[in-house]
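Here it is: the structure, laid out below.
Heads up, this is only part of the complex; the chains shown haven't been moved.
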């Protein structure tokens, strides 16, 4: 699922990445106007097309109202996940995360592709996620990595 | 669905635009006092009048409390969409988006009309939305257009 | 539905106004401690007493926490409306809207009465709301009126 609002074709990046990861699964794509239109569209994909997982791809402007838009979309996506018992990976890029338009395009591409890998792993390679538990993975910019370890045992 | 609170007759603009786009569909209009009254009214239109899509048209004042009002209305609209598996295009105009009253009227008209086209495309021309994926479409003010492309391929 | 928290007897104002508008309908009143207690009480009125519409009347203090209280109450009211397919007019008055206690009392009275008329119109005179679509109606303070018109037609 992607949007006409976004300034980068995140849907094509996701499709490309997923196709490079394996076969034996099918990708269905839909495009809606903006991120608040994603939840119900994801729900229909899951219920009517029997998708096992959805990716919700969107880009958001730099204003306070855009944060609220993201909140509404995100809460809608939670509602869909709980109603369908199906995971949805929300991949949102905020304009102010990048220092210029080139970095914004790069960030949208990278985050989408890294989350496409997460999607693949959630369905087919859950042990990969397990191995990366608590290791500070980030999607888009560099991973921050794990902290020095400490057991923190209670007395 | 529109409101008596709004200062521009968004409902008539939507009706006019939709009628110009084609025939073979029916437009049902209802008016409620304010944007928080839109969700349940949309739900009844969808459930009792079998609408395939709803447009929720509203205008919001410039105060912090108006942002909260929009949030409540927007979350209500999410709830309706998920309960009915039917898309609702929320078309909200904020008073502070425009520099004066003339621009505000123009913005309300344009955003409504462009979303009326989105509504039409969602139902009858989904391929049009697909072609515009990631192209920076905006409703009301000018489209911002797509970013320079980059593949962002992962190693 | 009104509250013991409010400093003006909004429930009596609503009852009085409704009784002046017509006969042939019945008004049932309940009082709860605060605005967050309104949603479930409205739901029971609607479900157990078969009300066709509810008014939720409350007054809110001037602090940030009061905004959050209003948000919780408002979201609860949305939940009730969507669960029952029944409209609820939320009539909330914020202490800081008025310049002094006299104006606050006046505002609580007027907003309640104007929303009582909205309630009546929603049930019995929907064409009145339709005629006022986009005309900048306000409840309490003066209406702001419609903007100069513009068609905003798309090319």
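The first chain written gets the first letter, and so on, giving A, B and C; residue counts start at 1 in each chain.
Operating definition for what follows: a contact is a pair of C-beta atoms (placed from the backbone, for glycine too) under 8 Å apart; a residue touches a chain by one contact, two chains touch by 3 or more.
This is a predicted model, so every value here is computed, not measured.
Undergrad: Quick one: how many copies does the complete complex have, if 3 are shown in place?
TA: Across the complete structure, the repeated chain appears 5 times.
The criterion applied here is as follows: only the chains that are shown with their structure count from here on.
Undergrad: Taking chains as nodes and touches as edges, what kind of graph is this: line, ring, star, complete or other?
TA: line
Undergrad: Go ahead and note the Å separation of the Cα centroids belonging to chain A and chain C.
TA: About 39 Å separates the centre of chain A from that of chain C.
Undergrad: List, in ascending order, every residue of chain A touching at least 2 other chains.
TA: None at all.
Undergrad: Which residues of chain C touch chain B in their complex?
TA: Per the stated touch rule, the residues are 67, 70-71, 74-75, 77-79, 81-82, 85-90, 94, 115, 118, 122, 126, 129-130, 132-139, 144-154.
Undergrad: Which residues, counting only chain A, touch chain B once they are in their complex?
TA: 2-13, 16-17, 29-33, 36-37, 39-41, 43-44, 47, 64-65, 68-69, 71-72, 75-76, 79-80, 83, 101-102, 104-106, 108-110, 112-114, 117
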